[in-house]
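For this view, one protein chain was removed and the others were kept in their places.
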Amino acid sequence: MYSFLNDYSEGAHPLVLDALIHTNSEQTVGYGCDVYCQKAKEVILKRIQNQNADVHFLVGGTQTNMTFISYVLRDYQAVIASDEGHINVHETGSIEATGHKVITKPHQEGKITVEMIQALLSEHTDEHMVQPVMVYISQTTELGSYYTLKELQTLYAFTREKGLYLFLDGARLGSSLVLEDAPNMAEIAANVDAFYIGGTKMGAMFGEALVIINDNLKKDFRFQMKQKGAMLAKGRLLGVQFYALLKDSLYEDIGRHENEMAMIIKQAFEEKGYSLYVPSFTNQIFVDLDSNIIQAIEKEFMVTHIKKINEKKERIRIVTSWATPVEEATKFAELIRTL
Amino acid sequence: MYSFLNDYSEGAHPLVLDALIHTNSEQTVGYGCDVYCQKAKEVILKRIQNQNADVHFLVGGTQTNMTFISYVLRDYQAVIASDEGHINVHETGSIEATGHKVITKPHQEGKITVEMIQALLSEHTDEHMVQPVMVYISQTTELGSYYTLKELQTLYAFTREKGLYLFLDGARLGSSLVLEDAPNMAEIAANVDAFYIGGTKMGAMFGEALVIINDNLKKDFRFQMKQKGAMLAKGRLLGVQFYALLKDSLYEDIGRHENEMAMIIKQAFEEKGYSLYVPSFTNQIFVDLDSNIIQAIEKEFMVTHIKKINEKKERIRIVTSWATPVEEATKFAELIRTL
Amino acid sequence: MYSFLNDYSEGAHPLVLDALIHTNSEQTVGYGCDVYCQKAKEVILKRIQNQNADVHFLVGGTQTNMTFISYVLRDYQAVIASDEGHINVHETGSIEATGHKVITKPHQEGKITVEMIQALLSEHTDEHMVQPVMVYISQTTELGSYYTLKELQTLYAFTREKGLYLFLDGARLGSSLVLEDAPNMAEIAANVDAFYIGGTKMGAMFGEALVIINDNLKKDFRFQMKQKGAMLAKGRLLGVQFYALLKDSLYEDIGRHENEMAMIIKQAFEEKGYSLYVPSFTNQIFVDLDSNIIQAIEKEFMVTHIKKINEKKERIRIVTSWATPVEEATKFAELIRTL
Partner (left out) sequence: MYSFLNDYSEGAHPLVLDALIHTNSEQTVGYGCDVYCQKAKEVILKRIQNQNADVHFLVGGTQTNMTFISYVLRDYQAVIASDEGHINVHETGSIEATGHKVITKPHQEGKITVEMIQALLSEHTDEHMVQPVMVYISQTTELGSYYTLKELQTLYAFTREKGLYLFLDGARLGSSLVLEDAPNMAEIAANVDAFYIGGTKMGAMFGEALVIINDNLKKDFRFQMKQKGAMLAKGRLLGVQFYALLKDSLYEDIGRHENEMAMIIKQAFEEKGYSLYVPSFTNQIFVDLDSNIIQAIEKEFMVTHIKKINEKKERIRIVTSWATPVEEATKFAELIRTL
């Protein structure tokens, strides 16, 4: 049965796998100090048009969030997220495990707004409360929406004004890069203090590339990585993969494909009059459906149950990936139209 | 200018101070292993009608909450509180600093309900989320309300059924003990897994007496205390004070006095048609007032500004204590009536 | 220039890589709940002759140590290691970062003895000190030595008697499995509370297989993994690799090969009268050499500088791996003989 459960159901994109195969027998030094990590770093610096950024390669998303956020915050400081932020709900308290509170407001279509941040700042005023110093956002968001360039610029102008750092979790970054009004990689780099380029959910076997723009957040970060178990011995595996993904347009090609597959499905829902929970132009679709419709879908496809909405309706999630065949997306859309 | 800012504006109740003076020159062993801590413990065990409980004396409330909650929780476990819970907003992330998430729902008149707990349990279902194992409540609550015996029994029945621990923060416990439908100390002990008897806000110079009922939560707790900086060298100071507070009815007398002082003030507000933010029968009163009224009050008394409600109104807090003279409470009430 | 720097200079053993290639396009569920992790687990349970053990797959060694040790210890508890233990010196304080002290005594040929443990127990007697509850050992040790079956049995008998857990870090386990008087995998499982089967340094691309024997250390461990960033999204990559390594004798074949390559080099040192820092029969050789000899070696090979011994001498480390060609080991040995 074909799975739309997530975008990490398969191994690596064939071109990424090839790169791993072709470099497998070479000897390199460990821990990310090898020539492949260097090459991947150079490609990233060129893409972001900033030769001064630091680039580090880590293995997974929770690990990257936890390692970097705990690095930035002093003991009594907190990170701001939306209530649906990945760090708030789906990382088993990994931020808190490093000693820090995640403070939240309810999301606006999956996103954080200036008003939400301002409200949290107003509520945290003295030493009896944590001190907010960083805002965490995701591109694309956990609900499939995305920040336009303009929205990102607005957020960054505000966070700079307030002395906050802005950190963008790009686990599914590629999916946004191909959207017209979304920021490209250089625009992102110009409007955050740090961000990461997701690999795991974008065709890599595993891996995330953390890009640190703000000079204040760079010193001795490798110590933090090692301590948090986030420094891969065979670090070159990460360099090889990111070089393969980013040297040409593979990363964007993957993003475009998965969006297209999702739009095939979305269109079918819209034709049938089902509106999505949050408007989506990316590879995640959340929709509230009657149980009998979900049952019909699940005779042919695997999807994720998110939440019971009421007696009859449940919210499900459909995720497409680099590996989703047009045939399966089309089959899914056709099924919807028959229900 | 007389202060209604809080219930820890003065030193110790004269009878507590006397006890400290009279024992000052005696030599005892340190760290709570002395005869006064033993006597205070015996008085507490008698009051709770449970010879099997463990009693530990700590210095302050944040310290007691942080030391005990971090002791109970495994790394990936969380504590449930209301959004107004003291551990959630007024302890600078001390629980998170020990590695644990505080998960919340909006309070119901300052209190937690079975429905709130159930909702949080339903949202935390697998290993990608923290695991709730403890419910934290305060008696009286941070907003001046209190749990009746029946409410406490309901909560405890539910937490036991769900395998959760129930922990009651009694920073202002005395204020509730004298209310007719509120649990007495033995009834509390029979309906929680642990609680603490507040000293700092109840007439002691400082100190909180943690009472652990559940056998699962007892082993090696002194190690935790020492590690968290919560084991006072001259531990007997705590024993001396709690023995003075609890051997007769001093603790309840203090609670009764501060409630009576608060009711004098509350009545004046009610006569003037100001309704309290949350119904209160204890020593804390929260009321939303026009700015000009607050200004008039603050020409004669100190009160705490809690929150801007709208353009014109602000919420203030008035707290009475063992030391509040009838004259000042009466003067305050009369002032209200003139505004 | 050929590198003897470590046993993770290359990618994966060809048979492991093949397994990854052949399963790459399959869809599986994430986070280690897939069929390949299941198969790998079954192979491990069969090898250890214990159907009751829990098996978890993690990405790296520091991560595995940190995740498991922090899971086992309560806040005030400590782990015992030798002063050369990997967790004590080469993991950037990752155990302390989870809140726990590592207490040590000087190693005996890289190993821990009953006397060392007893001395630490005698020094930690009350609640003003941490409470030792676990002993951490490595097989093979950080210095290339190993525990015989008899030594392991002695340690385990002692730790059980004292109520301590015994945890064996098997980052280089394969190297010991082929030594006559060393424990095989079933004997290890019968004489520890938990251990891990190293992949990263034994021919896998990455990965470590944690095997938990003691029932007390099993509950909810997946929560801990997720929180510490140690749950790989594409978990099946780990299952695929460990199944390839362990289904037949590949794991032992790799261990045998790397030991043989090391013995070729060791023999040359011994013929020249250089004695090793610690007797080694495994793939790591530590030897103190004059600087001019080290310089001569480094014209042809890469080795690790460990420590300055005195004005003239320095300690170096030579490590062989599954990938070390006989030709390079022989060339190295011949070079030694000429110096």
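Letters A, B and C mark the chains in the order given here, with residues in each chain numbered from 1 onward.
The working rule: a residue touches a chain if its C-beta (ideal position, glycine included) is under 8 Å from a C-beta of that chain, and two chains touch if they have at least 3 such contacts.
Just so it is clear, the model here is predicted, and its values are computed rather than measured.
Note that of A:Ser70, A:Asn88 or A:Thr159, the residue touching the chain absent from this view is A:Ser70. One of C:His13, C:His56, C:Lys101 or C:Arg172 touches the chain omitted from the figure, and that residue is C:Lys101. Contact with the undisplayed chain is limited, among B:Asp54, B:Glu91 or B:Glu151, to B:Glu91. For chain C, the residues in touch with the chain missing from this view are 75-76, 78, 89-93, 96-102, 127-130.
Interface residues of chain B with the unshown chain, by the touch rule above, are 2-3, 5-6, 8-12, 14, 17, 20-21, 23-30, 59-64, 66-67, 91-94, 97, 200-201, 205-206, 223, 226-234, 237, 323.
Mapped onto chain A, the interface with the missing chain covers residues 70-71, 74-76, 98-99, 127-128, 130-131, 220, 222-227, 231.
Basically, only the chains that are shown with their structure count from here on.
On a Cα centroid basis, the chain most remote from chain C in this structure is B. One inter-chain figure worth recording: chain B and chain C are separated by 50 Å, centre to centre, where each centre is the mean of the chain's CA atoms. Chain A and chain B, compared by their mean Cα positions, are separated by 42 Å. Centre to centre, using the average C-alpha position, chain A and chain C are separated by 33 Å.
For chain A, residues touching at least two other chains, in rising order: 91-93, 97.
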